[in-house]
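Removed from the display is one protein chain of the complex; every other protein chain stays in position.
Chain nomenclature is as follows: A and B, assigned in order of appearance, with residue numbering initiated at 1 for each chain independently.
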Amino acid sequence: MTMPAFVQFLDLLGVAVFAISGALVASRKEMDLIGFGLMASLAGIGGGTLRDLLLDRPVFWISEPAFVMVCLAVAVVVYFTAHVLQRRLTVLLWFDAIGLGAYAVLGAHLALRSGASELVAIVMGIMTATFGGLARDVVSQEQPLILRREVYATCAMAGASVYVLLVSLGVPPVAASTAGFVAGFSLRALGIVQKLSLPTYKARPGRPHDDPPPAS
Amino acid sequence: MTMPAFVQFLDLLGVAVFAISGALVASRKEMDLIGFGLMASLAGIGGGTLRDLLLDRPVFWISEPAFVMVCLAVAVVVYFTAHVLQRRLTVLLWFDAIGLGAYAVLGAHLALRSGASELVAIVMGIMTATFGGLARDVVSQEQPLILRREVYATCAMAGASVYVLLVSLGVPPVAASTAGFVAGFSLRALGIVQKLSLPTYKARPGRPHDDPPPAS
Partner (left out) sequence: MTMPAFVQFLDLLGVAVFAISGALVASRKEMDLIGFGLMASLAGIGGGTLRDLLLDRPVFWISEPAFVMVCLAVAVVVYFTAHVLQRRLTVLLWFDAIGLGAYAVLGAHLALRSGASELVAIVMGIMTATFGGLARDVVSQEQPLILRREVYATCAMAGASVYVLLVSLGVPPVAASTAGFVAGFSLRALGIVQKLSLPTYKARPGRPHDDPPPAS
C-alpha cells in the first residue's frame, strides 16, 4: 500500500470510529436523530479540522463529502442499534481508542510533511487525536476523557512519538504508521482494561489540598 | 435586491440578533459592561468566524469594523435596558431563532459559492448557525440550547436544506434564501412555542438506562 492511500485509509478510519463515539454520547444524552448527526460529525471531523486549520491546509472534509456522509451514516446506524449494546460507555471507549491511535499518527505525519519539526509533529499528533473527543465531551457536558485518571493523551503521545522516531530512522512510512498506531492503541487498551495510569501530581501531605475557591 | 446586498443584510442581521442573545446571557449571569461586550461579540461573530476559517475566506469582521461596532452597541443597549424585559430567557430564545435561520442560509450559500458540494453546504449551514450560540453557552456555563429537547439543530438543517434544494432547482438566490430563512425560523418557532421535538433515542425498557459512570 502506498503512503497516500494509507493516509486516506487512516483518515477514514479515524473519522468513522470517532463518529461512532460521538453518536454513542448522543445516545447517552438521549438526543434526537439530528443531535446524533451533529455529535457524530463533531467528534468525527473535529480533530482533523483543527489539524488542517493549524497546518494551513484545505479543511479535508470540505472538498470530499465522503467524510461527512460517513458521519451521518454512522449517526443513523447507531440511533437504531445502540440499544442492543450491553455497555455503551465501554464500546465508546474502545472506538475512541482506535481513533486516538489513528489520528495521533496521521497528525504527526501531516505535520512532518508540512515541514514542521519532530517536536511540533508530536504535539500536532496529540492535539488532533484528542481534540474531536474533547469537543464531543465539552459540548455534551460529559467529563472529558482527557481528565480521567487512566492514560489517554499519553497514548497519543506514544503513538506519534513512535511514528516520528521510526520515520527519522528511515523506516518506510506505512510500516512506521502501523507501528505508531499499534503502540498508541495498545497503551490505551491497557488504560481501559487495567486502569493503567501514570503517577499523578499530589499535594504534599500535611498541606491543605489547595487553597479554597475564592469568594467571587 | 441583489444577492451580494442580501448576503450582507443577512450577515448583519445574524450578527445583531446573536449579539443580543449573548448580551442577554451576560445579563442572566450579572456580568459587568465589558462582559456584556465580550458575550455579545462571541455570540455575534462566533459562527461566521468558524465559517470563514473553514472555507478559508478572510474573517469577515477583521476588515469591516461595522460588525464589531454592532456587537458593542448591542451590549451597551442591553446592559441598560434588559431589566424592562419580563422574561429575558424567552426574548433570548427568539433572537437566537432569527440568527439561527439567517446563518443557516448564509453558511450554506457561502459554502456553495466556495465550490463545496450540496451536502457539505448543508453541514456548513448547521455548523455556522449553531456555533456562536454554542460558544456563548459553553463559556457562560449555561446548558447549550443544542442539548435541549425541542428542535434546534434540526431547524438549521431545514433552513439550509430548503435553500440548497431551491437553488439547485434554479430558484433565484434571494428568493431561495428568503424561503430557507422562513423554513428554519418557522420550525424553530414551533420548537419554542409548542415544544416541538423529534423522537429522542431511548434506552430499551428492561435494560439499565446506561452503564454507571466509571470510577476514575
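Convention: a contact is a pair of C-beta atoms (placed from the backbone, for glycine too) under 8 Å apart; a residue touches a chain by one contact, two chains touch by 3 or more.
Since we're looking at a predicted model, the values are computed, not measured.
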Subject >> From B:38, B:74, B:97 or B:160, residue that would touch the chain that is not displayed >> reply: B:38
Subject >> Omitted-chain contact residue, chosen from B:140, B:154 or B:177 >> reply: B:140
Original post:
So which of B:61, B:95, B:185 or B:201 would be touching the chain we can't see?
Top reply: B:61
Subject >> Of A:12, A:53 or A:69, the residue in touch with the unshown chain >> reply: A:53
**OP:** Could I get the residues of chain B that touch the absent chain, sorted low to high?
**Re:** 26-38, 41, 49, 53, 58-59, 61-63, 65, 68-69, 79, 82-83, 87-90, 138-141, 143, 148-150
Original post:
In the complete complex, which positions of chain A touch the hidden chain?
Top reply: 53-56, 111, 114-117, 119-120, 123-124, 126, 130, 134, 138, 143-144, 146-147, 151, 153-154, 157, 197-204, 207, 210-211, 213-214, 216
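In this section, only the chains that are shown with their structure count from here on.
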Subject >> Magnitude of the superposing rotation for chain A and chain B (Cα, nearest 5°) >> reply: 120
